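The block underneath contains the structure these notes are about, expressed in structure tokens.
A single protein chain has been omitted from the complex, and every remaining protein chain is retained in its original position.
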Amino acid sequence: MKFSLLVLASPYSQQGGLSALQFAKTCLDQGHQLYRVFFYHEGVQTASALQCPQRDEVNLHDQWKELADQHSIDLVTCIAAALKRGILDEGEAKRYEKDHFNLNKPFELSGLGQLLDAQINSDQLITFA
Amino acid sequence: MKFSLLVLASPYSQQGGLSALQFAKTCLDQGHQLYRVFFYHEGVQTASALQCPQRDEVNLHDQWKELADQHSIDLVTCIAAALKRGILDEGEAKRYEKDHFNLNKPFELSGLGQLLDAQINSDQLITFA
Amino acid sequence: MTNEILIIARSAPYGSSLAREGIDYILTSAAYDQDISILFLGDGVFQILKDQNPADIKLKSHLAALEILPLYDIEKLYAVKEDLLERGLDINQLGVKVTVIERSQVDSLIDSQDKVLSF
Amino acid sequence: MTNEILIIARSAPYGSSLAREGIDYILTSAAYDQDISILFLGDGVFQILKDQNPADIKLKSHLAALEILPLYDIEKLYAVKEDLLERGLDINQLGVKVTVIERSQVDSLIDSQDKVLSF
Amino acid sequence: MKLHLIQRSPFSNSALKDCLNTIGENDSVLLMQDGTYSLNHPLLTDIKNPTYALLQDSSARGLTTPASTKAIEYDEFVMLCSQHKHVLSWY
Partner (left out) sequence: MKLHLIQRSPFSNSALKDCLNTIGENDSVLLMQDGTYSLNHPLLTDIKNPTYALLQDSSARGLTTPASTKAIEYDEFVMLCSQHKHVLSWY
């Protein structure tokens, strides 16, 4: 089956991001396809490369990156939700005249059309809040 | 009177940050002292200089900065809560070997002792969640 | 391909941005020619109250966003009768045209759709 | 100067980080020699359940954090009886030593303190 | 004598209920943010404590304040905070 995930949970304030990661790994273990992970609402914080969790905490950003590198999963961060929350890539940093940025590949910024595409073209879209 | 504020709310996901700002302005208008604003939990996101709200949205980061510049208010961000959520200043960026950072003066990173100090040394500590 | 998509709006506006982010998703879906319905359920029924005046709290009007839905041909709006009643709201206090349905009808409304998502 | 500070712990652990962040504040306050009491109220009573085993969900044990409180001389722990009962919990299921008080006693407990903060 | 700030909707969150379960007879309640959705909630009609609601927050939401509740602005919000020993937020 083709799954997509919608992550609304804030990575270090709520459990939803951990649940989504575990769900994603189990999907892949079972041979399902993971079509896209879409980060929206507070979930966009997951994309920040500046997160420095403690050593005994899961680094959600790194774990998603690793999973995406191994299985070429689309990690899409909603651009409108991300920009207001201070998540931007190099291009947006230039556009908004910021000296710094915090979003790198494989995370990417894109519009809500990518969530719609995931909802339409996956058999199942599961929300983690 | 001496007030301090504890901001737990995420700046662009909840209303608490807007309420806290309005409360702070009213305090100062009434001649009260604002001893410290402490950002904890999701409130630490307020300190990110990378936030790019839309033009018809309040820029909470800039508004706090302006208020602090005018009235020399302490804007303290909990360092432990901030680091895991990807909020760091230049010094922490070096320590954690990150190429970028997003926290500048007048926001500063410090420990929970600053919240305790605010609670003890203010007449009133008001929480905005 | 046009899908029938139901958005369940469960969040009250202003306190959380979820209500607004749900509407943003609805407008995007409409722009891509999907057949959208909206079900206001639980605290989501507060989204459709008339006379919202959020300028004072420096937030954008949620009702104004809902009012442009007809321009996108989104006209299938439902609200749950019991959820309105529990909150002391009657149909005269609503600012957009909705079809009031009973809780017992929600199940089959959801089942009739190709896709469902809630905010 | 030592203040009597009451922390009201209202959040269930694990789903939200607030419960943990409250404990972090308590440990800080204790390190600065404040006289701390903790009141577990509402869903906060779930913090003191025994046999927590969060390694499987990759989170740190909340109970383990509570168990070190006596090392900081924090021994005034209270839990609300009715909130335990509503959640089907009895005293045998608790992992730390608490004084069970009734809802009617909460008001005067709070009033007796110099400072109060809830998480 | 405490001031309780209710910051969440009583229909989706237990903030108001948890507060009223333990409220003292000399305490006051202030509804703010989504807490203003409590304005016509049955739990509030049963209490004798002074009840306030932040006007900006209720009018933003299209809510009207019943006679039993006093609509206030930030000026009075700050003043109420200065007049109570403890101010507790419920969220």
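In order of appearance the chains are A, B, C, D and E, and numbering begins at 1 in each one.
The rule we apply is simple: contacts are C-beta pairs under 8 Å (C-beta built on N, C-alpha and C of every residue); 3 or more make two chains touch, one makes a residue touch a chain.
In this text the structure is predicted, and so the values were computed from the model without any measurement.
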Interface partners of the hidden chain - shown chains only, full complex considered: A, C, D, E
Absent chain, residues of chain A that touch it: 1, 3, 8, 15-16, 19, 22-23, 25-27, 30, 32, 123-129
Chain C residues touching the omitted chain (full complex): 8, 10, 41-43, 80, 82-83, 103, 106-108, 110-111, 113, 115-116, 118
Hidden partner chain, residues of chain D it touches: 10, 12-16, 42-43, 46, 49-57, 59, 63, 86-88, 93, 95
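We take it that only the chains that are shown with their structure count from here on.
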Chain labels contacting chain B and also chain D: A, E
Mean-CA-position distance for chain E and chain D (Å): 25
Centroid distance [mean C-alpha coordinates] between chain E and chain A, Å: 38
Computed distance of Cα centres, chain C from chain A, in Å: 26
For chain E, residues contacting two or more additional chains: 7, 33-34, 56-57, 89
Multi-partner residues of chain A (each touching 2 or more other chains): 12-13, 41, 57
Touch relationships between chains, expressed as pairs: A-B, A-C, A-D, B-C, B-D, B-E, C-E, D-E
